[in-house]
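Of the protein chains in this complex, one is absent; all others appear in place.
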Amino acid sequence: MNKTVAVLGGSADAGWVVEELLALSYSVAWVGQEDLPDSPRSDGLRAYPRSRVSAVSGCVGSFRLELSAPPERAVIDAAAIIVAMGNQRLPLGADARIPAHPRVLSTQVLAERLSAPRQISGIAPAQRQHILFALDMLELSGKQAVVETLELALRTHDTWHCEVSVLYRELQVDSDLLESLTRTMREQGIVFHRLQDALPVVDDSGVHVKHADGVLDGDLLVIAPVVRPRSDSAELAGLLRIALGADGYFQQLNVRSYRPGLSNRKGIYLAGRCHLDADDAGARADAAQAAANVAILLGQDHLQPETVIAEVGSTKCIRCLTCIRTCPHAAVELAAYGQVTAAKVVELACFGCGACAANCPVRAITMKGIDVPVWLQEAALV
Amino acid sequence: MPNTSVVIIGGGISGVAAALNLAQRGVAVDLVEREPRLGGNTLDVCCKAVNGQCQHCGGCLVAERLRAVCAEPLVTVHLSSTITNIQPAGDTFSYQLVTANVKQAKSARAVIAATGFDHIDARTKGPYGYGALSMVITGEDMERRLRAEGQSVYDCAVLRDVAFIQCVGSRDEHANRGWCSQVCCRYAVRLARLLGARSPQTNITIFKMDIQTAGRDSQAFALAQQEGIRFICGLPAVVRRSEKDSAKAALLFDDINTGQFRTNEFDLVVLATGIEPRSDALQLAETLGVERNRFGFLASQDGAALSIPGIFAAGCCQSPRSISESIVHATAAAEACYRYLQEHTQ
Partner (left out) sequence: MNKLVIIGCDRSAGEALRSLQETGYCLPEGVIYQPLPCGGSLDVLHVLRALESGAERVLVLSCYADACRSFNGNTWAEKRTAAAQALLTEAGLGQERITYRQVSPNMSADLGAWIHTLINLEPVEAQDRA
């Protein structure tokens, strides 16, 4: 059996997935639209930087991905696919409620200035400044944004020895890291204030933010990143025939599939921040989970279908494609039965849910592997 | 991987998930549970679906895994059993399995600690009157009743005003429990929504410090606000019996909007108690010499591996976690354990 795993996405999340898979001795084909981050050199790894997936066929155990990577094209045969394309952040100007002003910065811009420390935009020497870091400004910040912003606030305080305050609505402390981080920050004199609904006011004298105990005046306002699903998620989901949730992240938010990173198709798994909100530690744990999903799938000598699966009676099929449309697991396709074309259930891909059977207008689909009592059998039908 | 076996200490959802993962990879597992049933704390978790919609608490993920682990030929389940004298013996660990006073000497190539958590005793928060006032209950009590007696159990009670108090026993440095228990915000908000949806005449107030909202599956907070659940920032100082109506509780709290102390009365007060590592983890850590963090959770550098090679932690003994997070963590622990076995079997 082919034991190559295709990892899609050039994010840090994908890098962790690749690491995990290589440690488990799988061959990895790593495809990213951007330059891929450095990864451990390994005979098992083939990297396809600056490449897009243009077509996907096959099923679990034997997927085929076609890549367009101008000028050449490539084909990958993979037993399983892990999607780990990460998320994207909105530019600061994306929301008009945040005033466009040199005193208002994104965390990225501040991080760049921090590594070239002298003066900030000619306003005052850094040490005498009061820098405000705002979480939850337009929407409640997720874990990734909270960790990144708080770590930056602490680093700013340590580097410039300036006054630092953090504004928040609901401070996230629900991990070891965040707890110790906020503790350290408070010990170092960084003050936390709870935001009120009012938006920040920026003028030449500084930034002014209303909070629960009054108004805070500062020189700079650093806004926590706002993250969204990547804009190309839908395109890739379409090619892979997997679902997106109403919020645009991969997979409907379903309690049975969300955390284990399962997609609606057998052999396609999700990892990292293309499907959940997590800080780096959480995304790493999720990469391990994705690798475990693959290891459980490919750990067997042969892939086995589920005990209950659907079967099409090709002579009854009227090729209306209802089953293909309704199968939640993209497990039905058209196939040739000798001279006849009819719907066919891909056994390895079938979850055995029976949606096709119940939807078939001519009852051409039956479920194999279920004991049906006499009173329910089709033969009893009038 | 023949002739290898791993002992998993604790048959809650973490231990079960780790056992399933290892067995699926061909590793034999001894799963040791001190209670007569597998499942641990998850056996008291109720379904909190509201208006036909799942709230992602993960309570429904347990039953099928418990059944699967019992059917798994590579997993030997030892119920009503404990482990003593566990110690490293060369490349393996030797221990005694004690079942109904019968001791059996065994060995394992690796150990996974999955000793889980205890609910923090709400009586340790004296001013809230738990145990003394009948209208003061814990989230655990509420959840257990909903599970055991059905979702309609609070429907007939005349509950005009219900309060939830967050962070009881958690984020409390004075009690040396500085950690955030991570699960209480989520279960309390979900329970509040469930109660609100089933009894629309009930007014619900949640007293909180910071609602832990991160995560795609934590929309309950936003929905709760839309549904009219009132959130008050700041925890009550004290819960007393009301002087006007002895069936009611009076909550004294600092209203940060007015800066004044206020008293509100409630028919039912639900304390969202936190969780702490089980005492078994302490014993285990002491016998094996593995490190614990300053709050008593098993300390791990890299997710699951503990300070002694060959010993791993899964689930809430390492840090507070929800059910689905525990399953993921246990999978990662099993994965780390599997790799350790691969490296140490050649």
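Lettered A and B in written order, each chain numbered from 1.
Operating definition for what follows: contacts are C-beta pairs under 8 Å (C-beta built on N, C-alpha and C of every residue); 3 or more make two chains touch, one makes a residue touch a chain.
Because the structure is predicted, anything quoted here is derived from the model rather than measured.
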item: Candidates B:Gly10, B:Gly59 or B:Pro277 - the one touching the absent chain; value: B:Gly59
item: Residue touching the undisplayed chain, where the options are A:Lys143, A:Arg259, A:Arg273 or A:His329; value: A:His329
item: Sole residue of B:Ala89, B:Ala132 or B:Ala148 that reaches the chain not shown, by the stated touch rule; value: B:Ala148
item: Absent-chain interface as seen on chain B, which is shown; value: 45-47, 49, 52-54, 56, 59-60, 62-64, 67, 147-152
item: Hidden partner chain, residues of chain A it touches; value: 243, 252-257, 264, 308, 328-329, 351-355, 357-359, 367, 370, 373, 375-376, 380-381
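Rule of thumb we're sticking to: only the chains that are shown with their structure count from here on.
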item: Contact footprint of chain A on chain B as seen in their complex; value: 21, 24-26, 54, 56-58, 60-61, 171, 178-180, 182, 185, 210-217, 221, 233, 256, 293, 303, 319-320, 324-325, 327-329, 331-332, 334-336, 338-339
item: Footprint of chain B on chain A - complex, ascending; value: 20, 23-24, 140-143, 146, 168, 170-176, 178-179, 183, 194, 212, 245, 247, 249, 253-256, 258-260, 275-277, 281, 284-286, 288-289, 291-292, 295-296, 299
